[in-house]
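Please read through the structure below; I'll follow up with questions.
One protein chain is absent from this view; the other protein chains keep their places.
What follows is chain A.
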């Protein structure tokens, strides 16, 4: 299942020219507002025809400006989850959920109503009207409605952006289940929240001013020092995978990554499960000697892979810890004084509290 997108579009002063592929799993389109994310997803859905380019799914053209091909949205079979849910106000939740089922071809594979209500926790809401639902419940119903149209791929346009923190935490596990579950549905996911994509995405497309700036597997792009300004210096940070070992009585959990063990608070996952940890670059310190007498409990031996200096006072350091990669943000002065260079061995110090609970996924 591969979606191939190459579109050019101009309206007013905004100029969009992007090309990327989205395969299995979750492909996240990340960028600040105005980067062109929604324009791209709407072009994929067929809600408008771009000036030029093509959109193909498994080689079938959905849009091709040279061949004058344009498949209408109803025939594209994408499940679109809008930021504003867009439930039909005159239909109850059950009627909303099943709205698109009858239009799917008989041969289409997909979830049943029971599967979807179980997956999204909707059983108690089936007879309610949309006006009586909370924001999180509306969004869950909208996801279920898109799934029950038996789509070939899900398109999600900032499905969590209109929700507050707790409601986001309520939906995220459902999205993870969707990604990891038996449906195995590919998802194109638009977001401007780094914590969401760090937790959900498999592939990342970084957009800025209508252009693709970086594109690749999530772990690679997040660990790329060049991506720091695109993600924002406060938000940038590598994602590593770790296995939960034990929960200690003092509230810390021992996790094993390929670079060494970590002790972190607030981990809910059961021992044996693999989780993603997002380690903010600004929360990683570097020491050339093995540090002693520190209050920080997480120290990892690392090798410097790249020193990336920009125009500002900061520098982004790419590190390798076992098979995992880390990113540290230090000052240029520290780079000079410590003589940090590629290939150097040193120690990364992670404050245990630096991994926010919401940054732990799967």
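In the analysis below, contacts are C-beta pairs under 8 Å (C-beta built on N, C-alpha and C of every residue); 3 or more make two chains touch, one makes a residue touch a chain; residues count from 1.
What we mean here is this: contacts and distances are computed from a predicted model.
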Chain left out of the displayed complex - its UniProt protein name, from "Molybdenum transport system permease", "Carbohydrate ABC transporter membrane protein 2, CUT1 family", "ATP-binding cassette domain-containing protein" or "Selenide, water dikinase": "Molybdenum transport system permease"
Residue among A:45, A:218 or A:318 touching the omitted chain: A:45
Per the touch definition above, residue among A:73, A:229 or A:301 touching the missing chain: A:73
Contact residue for the chain not shown (choose from A:146, A:187 or A:346): A:146
Contacting the left-out chain in the complete assembly, out of A:69, A:104 or A:193: A:104
Contacts of chain A with the absent chain, listed as residue ranges: 45, 47, 72-80, 82, 84, 86, 88-90, 99-100, 103-104, 128-132, 145-146, 149, 155
